[in-house]
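Please see the structure below; I have some questions.
Every protein chain of the complex appears in place save one, which is left out.
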Amino acid sequence: MDPRVTADLRYSCEVERPGMLHAAFVRSPHPHARVVAVDTSAVPGDAVVMVPADVAHLGRYGCQVKDQRVLADVARHVGDVVAAVAAPTREAARSAARLVDVAYEQLPAVLDPLDAVARGAPLIHPQAAASARDAVSIDVRPIAGTNVCHRFRIRHGDVARGFADADVVVEEVFRTAAAAHAPMEPHAAVAEWRDGRLVLWSGTQTPFNTRADLAGLFGLPEQDIRVIAPPMGGSFGAKTFVRLEALVACLARRAGRPVKAVLDRGEEFVTLNRHPAVVRVRIGARSGGTLVAKEVDCWADTGAYADCGPGVATKMGYAGVGPYRIPHVRVDSLAVYTNLPPGGAFRGYGATQSVWASERTMDLLAGELGISPLELRRRNVLRDGDTFATGEVMRDVHFEECLQAAADAVGYEADPRGKGLCVLLKGMQTPSRAEIAVERTPVGYVVRSASCEMGQDVRQSIRLMAAQMLGCEPGQVEVPDPDTDRSPFDTRTTSSRSTYMMGRALAEAVRDMGDGERGHGEVRNEGGLDPDTGQGVASTHWHQGAAAAHVSLDLETGRTTVEHLHASVYAGRVVNRPGAELQNEGSMLMGLGTALFEGIEFADGQVTNANLSDYNVPAAGDVPRLTHDLVERDGADVHGLGETALPPVPPAIGNALASLGAHVTELPITPERVLEAL
Amino acid sequence: MGPDSLEEALALRAERGDEATVLAGGTFLGILMNQGFLAPAALLSLGRVVELAGIDVVDGELRLGAMATHRSVEDSDAVRSGWPVLARAFSLVASPRVRNAATVGGVLADADYASDPPAMLAALDARAVLRSPRGDRAVGVGELIQGYYETCIEPDELLVEVRVPAQPERAAYRKFRSRSSEDRPCVAVAAVRGERLRVVVGAVAETPQDFPDLCDGSPDEVAARYAERIEPLSDARGSAAYRRRVIAAEVRRAVEEVSWTRA
Partner (left out) sequence: MNVELILNGRAATLDVRTDEMLLEALRREGLRSVRETCAIGVCGACTVLLDGEPVSGCLTLAATVAGREVTTVEGLDEADPVLRAFNEAHAFQCGWCTPGFVLTVKAMRPGDDVRAALGGNLCRCGCYVKIEQAVRACAS
């Protein structure tokens, strides 16, 4: 029986080390404030305390921009950690943290990305610090002297000419709220120093990125840092890059003992969220429905620290073009600092916000043209051999098939009233590298992979692929937890890339092993985009999907009922069928939450709904009639599906409501917004 | 302190007053303690006072012990047959797990504005019995609940029982959620048509909104008056302006539900 059913699986928050202390954090109540003084005199003697001066010599860290300190001497968001305590029990640590008295000098705060880019806006990071170090594809392009930490551009064709050629032009502005990943298991990490080496047990999707960033922070060779990644009780992007690890590592060094941190639910809401965004779309078409020009402007609010905001802004930018043939495209996508908690990796990685804008605008355009939204998309959707706005040629794309399957599932053509569609393309981390090792054992094999388990069942997928390649039973394949000392390198477990990349690496490793005892395989996918032109290879293959929604609407209260939700996702080849179904279903439900009720609420930079009653996640009673397809093709590559069915759900619902007269431009589509739109 | 008789519980309450926090089901108190809002110096737990857990009908009047759980109210044959709208209102609270612990007395004493039972009990003209060494007094829900998390319960009193007169046949409870299926209500409406119509709107303001003087007229008229009279609050579930619009719709619907005899 699966250990997750019998409760025998041990999670990252359950790691215990002999002699360990527990951490608690002192957090800024202000969105922007200088730490003037930290008075720790009331803290009991058996607690270890750490204040900004204790870690100032370490400099800064950050996965794409090195803009974070271990403890903030200037707090840049409500919840920013300004001091830390370690004590023998969690309760003692929390009590001690409450006894730390911090004096602040408040600074002007900026709480919206449009305000942050306006002239005269206070600068949140006056000394911009760009980072080059990391196995990440992104070249960061800050705009000096502003709160823009990265701008991504696509320049394809000549949009002025394109719009001049257009018979119809529509333009609209859309907003998406911040969202909480809300994994059921909170963030957790344990740090222990042994003979000058740092060992970390962390619930993380990015063991090698984390190791690299910490090595830079501590001035250590990477080999002197070990990151072990136990399974997580969910993550969805929350547990990526350096999160708690620097804090526990510094506390552990100070205490001379291991230190563990586990966040409480309220802290989760000020740690890492989904980027709120403003996206403006302008599309021009000929009267027959051929798209000729498109402009997409994105302001991704990356909050107090960049984290992977540059990467998200880039992906948001090109996903906003959509899976269409458009000769003239301009995209400008900005990652903007504000004094909100940082935005970071969130299932969908920027696609959700721009696809909401792009696909809703398509329906507006269809309305202006007098063409069915389905027909407008069919006329323009990318096929094999077409060129995308990045200059890359599409191959193995099935957008039209997914779109048609979704439309058919809800009977769109027979009666489109109350129904809406969305088709999307989303990229996979390019470039990247995955290595894997396989060893024979007396009873089977051990496969070492740094792919981290967070519920997507990647270990079982690896077992299934190994069993098939090696001619054994899946149960004979052991897949230990990722461990940077023992697992070969992998870029990270994000972007729905693991089954595909590890599967290819595994095939190499098995070939390498032959009849021997062990084998090693490495695969890379090469490419990347020029951040100034957006030309190059965004993705060596594309995640493709479509969704359709059938809704009904209570016109007096604005409440939407989803009657039927369908997603068609291109899977290429399904390895782990129950796992794949669950990923589609889970993504669709997360999309439903984003569509109808998920949004972090802020007042003066404070999160006002930092608990699971005031912030709603979908429950059993929210599940509509839910169907989906996993589209396969003989001989096709495995295509990741961990995220694809999330971004198309909100536009499908939004377009369905628009067909009923409620044109909402802001997510979530609350009943109040529907009434305002009617 | 875990007394096992009502007499002992009352004595402890009189002795310690508000210095000992009364613990019923713990679903509200537990939240306050877990969030660090309350660190009670002492707890007076009523969990073992079996005399308080009963559900009885005496002379046609329903008597719910203060420690009767929401689940026992929803499951009770007596309540389902004689007070079906009350069984329904209790059954809509949260989840079975919460209802296994949350109590009749607790939900009234907590005076949480977003709770369901108080509005329904008010519409049914229920009275809460408050007992102290000075004797008993029975107060209506409107007198009991005075503000956010504030009641008229004196430091030497325990809420021991809720008494509900016979339920008229035409009664309805509507719970409008603006977000997930598990959300607390944005607007809740209890409507009862006995000799007169009575409408109580919950979850929209500090206290249940009960205006007998507004209840003559068509469903539309009653609804419009309630929407105008109430000063709704804004919270995660909706703004004041939005609530006004929903109050108008949901009050009208509730009044319509009780305006027709059963087919």
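A few notes on this one:
Note that the chains take the letters A and B in the order they are written out, and that residue 1 is the start of every chain.
The definition used in the following text is that a contact is a pair of C-beta atoms (placed from the backbone, for glycine too) under 8 Å apart; a residue touches a chain by one contact, two chains touch by 3 or more.
Remember, it's a predicted structure, so these values are computed and weren't measured experimentally.
Only one residue from A:Pro373, A:Pro482, A:Gly534 or A:Pro618 touches the chain missing from this view: A:Pro618.
The chain not shown here is touched by just one of B:Ala101, B:Ala138, B:Ala166 or B:Ala205, and that residue is B:Ala101.
For the options A:Leu9, A:Leu107, A:Cys472 or A:Ala636, the residue in contact with the chain missing from this view is A:Leu9.
Check A:Ile228, A:Met454, A:Ala505 or A:Leu641 against the missing chain and you find that the one touching it is A:Met454.
Against the chain not shown here, subunit B presents residues 2, 23, 26-27, 30-31, 33-35, 39-40, 43, 45, 47, 71, 94-98, 100-101, 181-182.
Touch with the hidden chain on the side of subunit A covers residues 1-7, 9-11, 14, 181-186, 231-234, 236, 264-265, 453-457, 578-579, 581-582, 585-590, 611-613, 617-621, 623, 626.
By our rule, only the chains that are shown with their structure count from here on.
Annotation: 43 Å between the Cα-based centres of subunit A and subunit B.
Taken together, the subunit B residues at the contact with subunit A in this complex read 35, 176, 178-184, 235-236, 238-239, 241-242, 245-246, 248-250.
On subunit A, the positions that touch subunit B within their shared complex are 266, 556-557, 559, 593, 596-597, 601, 608-609, 613-622, 670-672, 675.
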